[in-house]
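My questions will all concern the structure given below.
With one protein chain held back, the other chains of the complex are shown just where they sit.
On to subunit A.
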């Protein structure tokens, strides 16, 4: 239902700022002025260990651990569904989405009077799939509530959320310990190095390290619009609001404060990010705000020395996470809206050190909300929790309780729905690929990072085995490893190249996924078969794959090889004839004479002939067999030559 907006309304909607960067910053500068006096300087004699969360005091060259950080994480993930949570308004996942400000909104998204919320079935389904993958206890009945606060980009004056009756409770996430990306080498990548889908090198030494973090709850809620500001002059700021995002579906995932270190926080977020991408429930793009992270950081004393400092706690209403917190823990500081893994690490470290310093200075931090300034790498106070907003929760009267029944799930039961819709999880697939096919963990990680690649991999192997069914004397045991290597190294490299072609560090044309491969599993299997059957050499196969990916997207590799005359010559007689032709060729008579002189010349001239024969065969000669054939022909033509 498109509604005409008054010209005045449209005017105020007009979007002037076109700068593509974090709008939050605009408010920050303003708030920074208000609160800058309370921001403490980073101390030089405190050190933070990002791997274990320990803050140490460096004194007289001695390093004494005194405090340790405790971190709780809240994630807001925008679900990849084409319409809004409560309206048919298009999201960025809708084919007709228009990125122009305030054009992708339905009348309900801007709270036009007389419009009512209609719950999106696909949002519920994706939220349920996400919750199931996080091993949550999914609630058959959950409820919506209104959370009231006033902000220009909140069209209703409240956000519809699920505070007291969330969709899911008590989940877990198994995380692989974070390894910081290595600095990019200027040298060209060596062949055979393993490239994962993000282009970072996997660090094999940390692959086996896992830890688990609990999830308290997952709830569905509405996203807000976006505010941008520009200053008119020194005293005035103009705020412009874009409601395109308003009403999109978010799931809020609240983790229990069971981790201690900045790198663990980074692991949790990146693991969750790839899991949601794998499930296709969220695109995980932190830079676009599809995945937003808030950290709750506090510290607790480790040593007696630490306990000497009073870590005074503000009075707080019942903290649901008290049971997870160690004795003597200080006030919880919330750092809001972190939009990269790097910012998560930086802000956790900054907070741990700042809070320790505050205690050392005799002024422990209060309960407060802060934000991260990427320019300085500091967190900046936004508000005290003492002046917390009363959200005046109200059961949403326009929506009945959400029952996960057939109407919503399209299946008779939750179990049946999940059986059909929940894929094998990446960690399960990883273990299975390693044990079932004997491939390396590194390859298995790459394959399981891209959900369609799992099926692609297994199909390729199957096709290959079918093709080789009647061949005798081939080693089938190595097929899986071979397919894994070709898929992870060669094919992914080609996909990545096509995704980034002509773009200098800009967005990708498309995600790096086998979904965008021009070579499907059938054709890759045919190529593998050619290699196994020694119809083509590895070098030829690489050339073939390049052609199959970029030039001839239809033909089978065998036909392409034929057309180009790429066919390994393995017949001994053929090879010998080839040798004779080259050796006895008139223009090579000088070289043959030289060979016949024997001594050093034998090796030198053999090499010369081998190169020329290979050239003559257009690279088709089987290298090893050619060596044998040449020896035999030379011996035949000049039997008495000695080395």
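Just so it is clear, a contact is a pair of C-beta atoms (placed from the backbone, for glycine too) under 8 Å apart; a residue touches a chain by one contact, two chains touch by 3 or more; residues count from 1.
We adopt the following convention: contacts and distances are computed from a predicted model.
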"Phosphatidylinositol-glycan biosynthesis class F protein", "Amidase domain-containing protein", "Rab proteins geranylgeranyltransferase component A" or "Small ribosomal subunit protein mS39" - which is the UniProt name of the missing chain: "Amidase domain-containing protein"
Residue, one of A:52, A:111, A:462 or A:632, that touches the chain absent here: A:111
Omitted-chain contact residue, chosen from A:50, A:84, A:146 or A:576: A:146
Chain not shown: contacting residue from A:93, A:165, A:211 or A:239: A:239
Where the missing chain touches subunit A, by residue: 1, 3-6, 8-9, 11-12, 107, 110-119, 121, 146, 148, 150-152, 155-158, 237, 239, 241, 243, 390-394, 397-400, 407-408
